[in-house]
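Note that one protein chain of the assembly has been removed; the remaining protein chains are unaltered in position.
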Amino acid sequence: MNARELIARRAAQEFKDGFVMNLGFGIPVLAASYIPEGVNVILQAENGIFEFEAVTKVGEQDAYIADAACQPTKILPGGCTVDLAMSFAIIRGGHVDATVLGALEVDQEGNIANWALPAGPGKWMPGMGGAMDLLVGAKKVICTLQHTNKKGESKILKKCALPLSAAKAVDLIITELAVMEVTPQGLVLKEVAPGVAVDEVKAVTEADLIVPDSVPEMVL
Amino acid sequence: MNARELIARRAAQEFKDGFVMNLGFGIPVLAASYIPEGVNVILQAENGIFEFEAVTKVGEQDAYIADAACQPTKILPGGCTVDLAMSFAIIRGGHVDATVLGALEVDQEGNIANWALPAGPGKWMPGMGGAMDLLVGAKKVICTLQHTNKKGESKILKKCALPLSAAKAVDLIITELAVMEVTPQGLVLKEVAPGVAVDEVKAVTEADLIVPDSVPEMVL
Amino acid sequence: MKSKETALDAALNQVKDGMTIMIGGFLGQNAPLACIDRLVERGVKDLTLITAVNAYVGGGFGMGKLIENKQIKKYIGSHIGTCPAAVEQYKSGELEVEYYPQGTVIEKIRAGGAGLGGVLTPVGIGTLMEEGKQKVVIDGKEYLVETAIKADVAIIRGYKADKVGNILYRGTPNSNPVMALAADYVIAEVDYVVEPGEIAPDRVGTPGILVDAVVLGYGEEKTQEIFKNLWVRDKKLA
Partner (left out) sequence: MKSKETALDAALNQVKDGMTIMIGGFLGQNAPLACIDRLVERGVKDLTLITAVNAYVGGGFGMGKLIENKQIKKYIGSHIGTCPAAVEQYKSGELEVEYYPQGTVIEKIRAGGAGLGGVLTPVGIGTLMEEGKQKVVIDGKEYLVETAIKADVAIIRGYKADKVGNILYRGTPNSNPVMALAADYVIAEVDYVVEPGEIAPDRVGTPGILVDAVVLGYGEEKTQEIFKNLWVRDKKLA
């Protein structure tokens, strides 16, 4: 199982029956493939759909219905469409139970940076899209990301260096090595990936990790 | 012709073809009966209808459609319904060309008091309803009222005494005696009612009236 | 899928003494009449009522009964004049009244439901509405800060609901769709309950995720009769 799949499988366990959820692109969408049996969530596409699924077969598409990635989409029974103001009123207003999204960096206070890469002096890209609204509005924020960057440096920091998407917003961090929870006391190591030792996690984590006496392995 | 009818007939001349208009209860609604031939206006009911007319015959009503006075109502071809947030977005956003409404008092600066009658210390009634939004939002505000109160005192004042509905909002004042326009220079007497002398108007007007050399009679 | 269809009384158990409630409708029209009537029977009291306008003219109908029955401690809205009991209780000090322009009421509710702290409106500048409020100046123009409001329970009126709570409105939806955003518990009174999928996705006026309980009201036939009688009585129809 590669890192992406592992993160996605673990993230899927955070999907609770009846939850309204908004999933970022990449690993979060992948997580939807691993939702546990008997758990039904209502997915939101922030362009204004509730309850939908991608269509991938020619002939099933409708040019007038696509999700927030412009993937042709089918609205499921019980689903509906709303305009963009309503879609974000619902997001910002606390009506989304959980969001799962990626990050460039996340820190032990729950700060998160996920939209701003340097593009020149005072310039940033690619833009936040709907992420900042989701981080502030969703009842639970689950951040999925690889534990380290390509250079092997920790993306789980004491303090984010890149411009923040939101301050103190993240509740749970899931990487290919560990599950960590942001608490008032600090960042708590909740689970390690199968076969990964606590010290291995600590070695690649810049953040101060609070390590309980016993840290269970993820059950995937 | 009684005072109400005279005011309504004169007010109707302010209805311009293609205007989106919102009419207060009483004389303003009556004015709609006297719209000149060839002039079509789009009426708004602030509870959320564009293009409607009252129905008064049993069997023509629908319990689900009524205007802002809860009069059973029929939506005309080209009409539509919107929710209350959209209805007032349209009002406040400057998308209504003109509103016609009554007043308790109006003054030479265009201030208007039309909702607050004393009901005890610091207490007022009956409430402003949608009037304050209309006064601020409508492109043109036409105020229709009797020139004097039951005691014969002027309702066209130097300065409103009752709590204001809006400051500097009124464009045109129509009474059974005169038409007056609020201008940067002050309140200008534009027309007198048939058979009414300028001095008669001045005698019952507390406001400072700017009287041009020639004041035409209303053509009703 | 758990159906949100709920018995009237089970839903109204959520409304407790002292709570803040929102009730949709405009002078009683497209208002949740069955829920209101039952609230009167149940006698829940000391309520703060948030609504756009007030009861149908003259009283004895819709939310007028709640006020006549002295269940409302405080009224928040734009107008009390249509409800004689509200006027009397306000004068006597039994009913507290907090006025906002109608467009402001609905924006305050929307802000509450949409996670905004409030909106900046030019409406009310230069009037009593300024009292005790912050102002913000933008490009030299003054605006009132009108803060968000929410309710413990919102009771709205739709025409049809599916079992997951999607609401289709008929006629003028008025304040109902906005109130559905702005309460901890949202009760939708409707004439028909249908299966998910029976309301086309683009006919949904309120997404089901906002609705906690769907209750059957008086139904279409009785609703038509109620308003016909009301309007005939008041000579609006002949």
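Here the chain labels run A, B and C in written order, and each chain numbers its own residues starting at 1.
Assume a residue touches a chain if its C-beta (ideal position, glycine included) is under 8 Å from a C-beta of that chain, and two chains touch if they have at least 3 such contacts.
Here the structure is a predicted model, which is why all the values come from computation and not from measurement.
S.K.: Can you list the shown chains that the hidden chain touches?
M.R.: Within the full complex, the chain left out of view touches A, B, C.
S.K.: Which of B:Leu6, B:Ala45, B:Ala63 or B:Ala89 sits in contact with the chain that's absent?
M.R.: Only one of B:Leu6, B:Ala45, B:Ala63 or B:Ala89 touches the chain omitted from view, namely B:Ala89.
S.K.: Touching the left-out chain: which of C:Gly77, C:Gly158 or C:Gly171?
M.R.: Of all options in C:Gly77, C:Gly158 or C:Gly171, contact with the hidden chain holds for C:Gly171.
S.K.: Hey, which of A:Ile7, A:Ala103 or A:Leu164 is the one touching the hidden chain?
M.R.: Of all options in A:Ile7, A:Ala103 or A:Leu164, contact with the hidden chain holds for A:Leu164.
S.K.: Hey, which chain C residues sit against the chain that's not shown?
M.R.: Its contact residues with the unshown chain are 107, 111, 114-122, 134, 136, 138, 141, 143, 145, 147-148, 169-171, 202-203.
S.K.: For chain B, which residues touch the unseen chain?
M.R.: 18, 20, 40, 42, 49-50, 75, 77-82, 86, 88-95, 136-137
S.K.: Write the list of chain A residues that the hidden chain touches.
M.R.: Residues of chain A in touch with the missing chain: 45-49, 55-58, 61-66, 68-72, 81, 83-85, 88-89, 91-92, 111, 116, 119-120, 123-133, 136-137, 163-168.
Rule of thumb we're sticking to: only the chains that are shown with their structure count from here on.
S.K.: With one step meaning two chains touch, work out the least steps from chain A to chain B.
M.R.: Steps on the shortest route: 2.
S.K.: Please identify the chain lying most centrally, where each chain is represented by the average of its Cα atoms.
M.R.: The most central chain here turns out to be C.
S.K.: With chain centres set to the mean of the C-alpha atoms, which chain is at the far end from chain A?
M.R.: When every chain centre is compared against chain A, the largest gap points to B.
S.K.: Where the centres are mean C-alpha positions, what is the separation of chain A from chain B, in Å?
M.R.: 55
S.K.: Nearest whole angstrom, what separates the Cα centre of chain A from the Cα centre of chain C?
M.R.: Chain centroid spacing, chain A to chain C, equals 36 Å.
S.K.: Based only on mean CA positions, could you tell me how far chain B sits from chain C in angstrom?
M.R.: Chain centroid spacing, chain B to chain C, equals 28 Å.
S.K.: Return the residues of chain C touching two or more other chains; collapse runs of consecutive numbers into ranges.
M.R.: 110
S.K.: Among the residues of chain A, which are close enough to touch at least two other chains?
M.R.: none
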